[in-house]
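Of the protein chains in this complex, all but one are displayed in their positions.
Residue numbering begins at 1 within each chain, and the chains themselves are lettered A and B in the order written.
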Amino acid sequence: MRVIGRSVPRLEDEPLLKGEGRFIDDIRLPGMLEAAFVRSPHAHAAIRGIDKTAALALPGVHAVYSRADLMPHLATEFMAVGLPSASYKQDLNRPALAGDEAVHVGQALAIVVADDRYIAEDAAALVEVDYEPLAAASDCRAALSAGAPTAHRKSPHNLLAEFDMAYGGVDAAFARAAHVFRESLWQHRGGGHSIECRGAVAMHDAPQDKLTLWSSTQMPHAAQRLLCDMLGRDENQVRVITPDVGGGFGPKLVFYPEDVVTALAAILVGRPVKWIEDRLEHFVATTQERDQYWDVEVAVDRDARLLGIRGTMVHDHGAYTARGVNLPYNSAENAPLGYELPAYRMNVKVALTNKVPVTPVRGAGHPQGVFVMERLLDRVAHELKLDRAEVRRRNLVPGEKMPYKTKLKARGGLTIELDSGDFPKCQHEALGLAGWNDFPPRKSAAEREGRHIGIGLANFVKGTGRGPFESVTVRIGPSGKVHVYSGAAAMGQSTKTMLAQVVAEQLGADLGNITVTAGDTGVISMGLGGSNSRQTVMAGASAHAAASKVRDKALKVASHTLEVSHGDLEIEGREIRVKGSDVKLDLGRAARSVAGTAGYSLPAGMAPGLEATEHVVIDAMAYTNGTAVAEVEVDVETGAVRIAKLVLVHDCGRILHPVIVEGQLMGGIAHGIGNALYEWMRYDENAQPITSTLADYLLVTAPAMPPVELGHQESPTPLNALGVKGVGECGVVPIAAAVCSAIEDALSPYNVRITRTPITPADIVELIQNGS
Amino acid sequence: MSASRAISVTVNGARREAEVPVRLTLADFLRHRLELTGTHVGCEHGVCGACTVLVDGRSVRSCLMLAVQANGREITTVEALAPAGGGLHPLQQAFRDHHGLQCGFCTPGVLMTLVEFLSLNESPSEAQVREAISGNLCRCTGYQGIVDAALDAAKRLRA
Partner (left out) sequence: MKPPRFAYHDPQSLSEALALLGRLDNARLLAGGQSLMPMLNMRLATPDHIIDLNGIADLAFIKVEPEALAVGAMTRQRDVEFDARIRSRCPLMHEAVLQVGHRQTRNRGTLGGSLCHLDPSAELITVAAAMDAVVTAQSKNGSRDVPFAEFPAGLMTPALRPGELVTAVRFPLWREGHGHAFVEFSRRHGDFAIVSAAALLEEAGGKITRASLTLGGIAPAPVRVAEVERMLTGSVPAIELFREAGEACRKLEVMEDVHVTAAYRRQLAAVLSRRALEKAHERVARH
């Protein structure tokens, strides 16, 4: 391996470091106008009327459009995006603009187009909306009780979906269990809060009726499809391009009302229109994760072996379906993963509330499943007076049993089979790095000094590389440059470098000779984009396959031209060379020789071009795993938690670029710490956001990060030629569980149980006061 | 009282004259009037630090200054870091070597914060670096790459 496995310099870095990135707000087009949206300040209200007169009269305002203005130009009004599921009881899709009802604070009901954003905001404030406030559904559990206000006036109730995930005879398992323990857990995850908010720039070429939308999105092809559906145009008329994206983390994979409305505004106004989301909008108009309430029981035998887990979970869906029920599905599905659990039943109720819709944020429901299992295992250990690591050892799927067929099904119906990995070995390494066995005497010594330290661990398994495919085209041009095009989408996770590495491995190992274009529907017809930690697996697999094909072709051409056998050739830099000699053929010359000359046949048996497009289909997911061990110190007087050290041993299969993998893990860990201690998107009982700025909603800063030690195991997956698994989300997944376990350990003198995330200093003080 | 003012600002060593609305922020002036889009806007309420530039050598959140307040001042943005003849500033090089950036959106703000910091503290400890960038939010990196880059850059700049 010449470039794969090495931490090569990133293709992305130089322009970004010099401030030459081209993010959505950096795009300037001649005649471009700027937009602002009029948004509901009410969580639930009837909209009786919209008066645009004052807004339209403001100098510099070009248009104000509400639903009525857009309807004649919309082939369909609603975004039908929900991932298929038999569990839906209601179809609640987002409209382009709210019509006669607003169902969450921040819902857009009109767009103002003006000379600049300053004027657009002035005008938006002048749009007079006659609201009749209605009762709002706020708490997702209360929303499901009889007589609760419905999030939508026309809905009979707030149950959006319900499903059971079950296998094995769970009630029988509980009936014969030596021990049964129950936990009620509240888990909250908040928003994505990429440092760059959302944005879109739309340009319509009227004579040709071609629309171009630049969008800070993770899924340009899905956006293209929805624009075509909603605007009644075909794929040839709509192009979606992702510029540089300043972080995605999940919420940018969603297609939003602002995207289609900005596009339509550009068409109607006849000039390019730019809309850039500001941070206040991000809090109320971009999807987020929120609350899950779990009520669960675990049954174990007298040796702490799991017999069954059963319970219920209520998930806050928000006011509309902006992605599906995949998030609670992932949570329910993830809880048992990695352990041998003979029986399971989780009833999941997905509740509508008058809040912005919920869709996955980095981790996508898996951290919640892990938290449930790991809290239950800690409970078992505590009650049976066993070491927490030992309880896990007794229940982890052993390495010898891999690949391990579970009794769970992924959302597409495939049985979940854990492809590779050695979970006990991973846990063992993590415990070693963390000094788990040396901790008890350290804890006692600290206690004598009046300090409270604790240690906790959590294991996780997460499906990555969600299929079915990602498209990649590899082409060697007459210039000799290697061009890569993909339906993958970059958002900071080094997609371009990854693709370049995979391709360069086959075609000369010179990353400077590779160009990568990703996230543009105009250069590749199909794509699924960035989510589910999928792109290294899916785009990597297709890039490898396409580059291998192009390599074969190139060697065939060189073999013919240089009159040597295939096996005597290698590709080095921009040349195909005869091994151990100076005889060579430039890649560009090779490309030209199969580009064709009018009237002349191509060389014998050659197909035209040095190009290949691949959509490698892999339906089964590749399961990444890891173990996190956290050491904390708690100031029991203030409740402050300091994470003294964090260890994460991780297995993402074959590592293509060690430094990038570590960067992904560190970023995920930071996010996990945010979920454990800081990030809480709070609403009041009227579904009004309480934390509405970054001063109230706390993101992790540099001093809050602990020293982290990373360890790696590499269990290549048999599911793709490279043996790679995804890593993008994995750092997040075990952190809240490990940190809460450590806090609980630190507070062992106080008989405190941690059953919620985030856990704040004030919560800890209250728990200590109530517990002792 | 007019809604615009004429200002004269030195930006990255070059004198720039413009007539600007009095409410135009410095960040928007740099980005949209001068087309120096390296400085980014992330929150517009003084928390994320993505808009950090130097004003008379001191790091400032440009979203919290009006363009008219920059009249007569010297502004330095990320575009001034790389040497005119090519290559990268040692700080930029260190970021590249230590994977100190992923999406790159917070990066210019972090770089400008570190330029001032390293001019005040040539041999910082890790804790001091973390404190120095405590007003810059990064959602991608978990900060480790940034810290490693800053410590390495400090060494290079001392050499």
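In this section, a contact is a pair of C-beta atoms (placed from the backbone, for glycine too) under 8 Å apart; a residue touches a chain by one contact, two chains touch by 3 or more.
Values in this document were obtained by computation on a predicted structure and should not be read as measured data.
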Omitted-chain contact residue, chosen from B:L36, B:V60, B:A80 or B:C140: B:V60
Given A:N675, A:T701, A:S741 or A:T757, the one touching the chain that is not displayed: A:T701
Where the missing chain touches subunit B, by residue: 1, 3, 5, 22-23, 25, 28, 44-46, 49, 52, 55, 58-61, 63-66, 68-69, 113, 116-117, 131-132, 134-135
Positions on subunit A where the hidden chain makes contact: 117-118, 121-122, 125, 278-280, 637-638, 640, 678, 682, 684, 690, 693, 695-696, 698, 700-701, 703-704, 760-762, 765-766
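Basically, only the chains that are shown with their structure count from here on.
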Chain centre separation (subunit A, subunit B; CA means) in Å: 29
Subunit B to subunit A touching residues, read off their complex: 21, 23-24, 31-32, 35-45, 47-48, 50, 77-79, 81-82, 88, 92, 95-97, 99, 101-108, 111, 127, 129-131, 133-147
Subunit B partner contacts - residues on subunit A that touch it in the complex: 7, 9-10, 12-14, 16-23, 25-26, 28, 118, 192-197, 244-247, 249, 278-279, 491-494, 659-660, 662-663, 665-671, 693-695, 699-703, 705, 708, 731
